[in-house]
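Heads up, one of the protein chains got dropped from this complex, but the rest are sitting where they should.
Read from first to last, the chains carry the letters A and B; within each, the first residue is number 1.
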Amino acid sequence: MTDRLEVRRTAKLYIGGAFPRSESGRSYEVTTHAGEPLAQVSQASRKDLREAVVAARSAFPAWSGATAYLRGQILYRVAEMMEGRRAQFEAELADAGAADPARGVSASIDRWVWYAGWADKLAQVVGATNPVAGPYFNFTLPEPTGVVGIVAPGNQSLLGLVSRLAPAIVSGNTTVAIASERSPLPAVSLAEVLATSDVPAGVVNVLTGRTAELVPWLASHMDVNGIDVTGVPDELLADTERAAAENVKRVHRAPDADPFDEAAQSPYEITAFTESKTVWHPMGA
Amino acid sequence: MVGVSQAAELSPRQPLEPVATASEAARIVARATAVDAVGLEGRAAALATRSIKRDSKVWALELAIRCMDLTTLEGSDTTGKIVAMCAKAVRPDPLRPEVPGVAAVCLYPQLVPVAVEQLAGTGVAVASVAGGFPSGLGPLDARLREIADVAAAGADEIDIVLNRSLFLGGRYAEAFEELVAAREAAGSAHLKVILEAGELGSYDRVRQASMLAMAAGADFIKTSTGKISVNATLPNALCMMEAARDFHRQTDRRVGVKVAGGVRRSKQSIQYLVLVHETLGPDWMTPDLFRIGASSLLNDVLMQLEKEDTGHYSGPDYFTVD
Partner (left out) sequence: MTEAIERPASAAPPWEYASAPESTDIVRLDHRYGLFIGGEFVEPKSGRWFPTISPSTEETLAEVAEADAADVARAVDAARDAAPAWRALAPAERAKYVFRIARQLQERAREFAVLESLNGGKPIKESRDVDIPLAAAHFFYYAGWADKLEYAFPARGTPAPVGVAGQIIPWNFPLLMAAWKLAPALAAGNTTVLKPAETTPLTALLLAQVMQEAELPPGVVNIVTGAGETGAALVDAPVDKIAFTGSTEVGKIIRRSTAGTGKRLTLELGGKAANIVFEDAPLDQAVEGVINGIFFNQGHVCCAGSRLLVQEPVFDALLGKLKDRLQTLRVGDPLDKNTDVGAINSRAQLEKIEELVESGVEEGAEIYQPECLLPERGFWFRPTLFTGVSQSHRIAREEIFGPVLSILTFRTVDEAVEKANNTPYGLSAGVWTEKGSRILHMAQRLRAGVVWANTFNRFDPTSPFGGYKESGFGREGGLHGLEPYLTFDGGAR
């Protein structure tokens, strides 16, 4: 019996629903936790990031305009696709050095389902009708803020990314996510899942590459409305927040918690990137 | 002269006169019934799911042909193009003489004499755009002269645009007066007024424009020029049909409705016919009162007719491209 040569996967960027290589032509080597070579992964440039933001912006009207029910349905389907690919995710987590890959994958899928269920409930919990002192009907609704940049945590390369991404998009935001530099493959597989899950092109864009190179461009981009800095290394944080001031981006860092803990999931991770709109209307014959 | 075939039936109809004066224009607009967008779109969507029986389907497809204004409005239209199109208009399917001809051809003023010559005695009418189509914003005297000229050149029908600049600017009396002047310049040719529904911004406005145009004596109200990104849609057409229905109730006058732009598939043409049937009734199911302005639709309808006849799906190679 001859050994069968396996067909190796090319790990590319995920922008606007397609999988291009970096326009810069660069790639970098990713190793296992133990240091063995694992794959060549596209190294995104600032121009790729620019294109990703354009893709996210053009996807925003339709995604934010979809019914909450539809967004919930689509996110639930993502979980279905993830479940189907568990073996691949577990292998990638094992390569990344995860102590319990199976637990990590299960937690990621369940977390995704948890957030999917918020789509058509958030407004009921954080919205309100306000009893103003006059003959006016007054209500407040949460609305998605727009394009949200996400810097995924370096470790917990699947659960950490899911915990940032799901709350960002469930309310209608579109995103540009910078994957973990050290272990990007689960992010690449997640992008492949998204591409097959009825998630419209551009709602999620995933860039692999050097975090320190990409973060300043994301933080200073004037057409990005919010940035999740959970994965930004401490030494870069101050600069990142300063750059974000230019167009008053909403800046959020997830609270320090064991990502496996239920405390790590909360509707207030969703509201970190929603705006509140309040409307007045007179009541009278 | 092109071979004669079963062409459209156009009973000679007297062009309509205005039923109001310019001083009433503002009131006509203000009193137009409000239109709820969600409700209107829901009704249009529900009607689009009706399915019609096989025999009726054949009849409907043939009616779609009989109600078609076969259109070409390109800067590159030449005599040769018009000659070919007229042949197609009279006999759409060379292999099937029983397929009826279309109601009219629709083209630019310069090509009117060619079409008049080609279509003489065939029963297919010559419709021309005029009046500064598609924007309608050239000098008024030039626009009216263009209308009079194409009428003199032999056009049976003239498609003009509502002056949206005046209408959206709230200058209703002036917009009305322009329509009445166009009516006069057209003489005995039938006047179709294009509302350009895709520019009007709301269904309320579409209804107002419909009522204004009908009061000014339009023989037909037409959805679109086909030159902007939003052309005929089921909700726009439904809104206009509801206006025509109410106008008929108020004045006893029947005004025709033409949908134009973006109608490419047989299924769409049948959906529009369903709208007509459900809203205006069987009286409007005739080329005298309903038209579809289209070009590639014709071949799609021919293909569907072929499928109904033979039982298998056909392909574009079997129909002429003119």
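What we mean here is this: a contact is a pair of C-beta atoms (placed from the backbone, for glycine too) under 8 Å apart; a residue touches a chain by one contact, two chains touch by 3 or more.
Remember, predicted model here, so these are calculated numbers, not experimental data.
The residue from B:124, B:161, B:234 or B:289 that touches the chain not shown here is B:124. Within the entire complex, the positions of chain A that touch the omitted partner chain are 68-69, 72-73, 76, 110, 113-114, 116-121, 124-125, 137, 267, 281-285. One chain of the complex is left out; on chain B, the residues touching it are 4, 6-7, 9-12, 33-36, 38-40, 42-43, 49-57, 59-60, 63, 116, 119-126, 154, 156, 242, 249, 277-278, 282, 285-286.
Operating definition for what follows: only the chains that are shown with their structure count from here on.
Chain A and chain B have Cα centroids lying 50 Å from one another.
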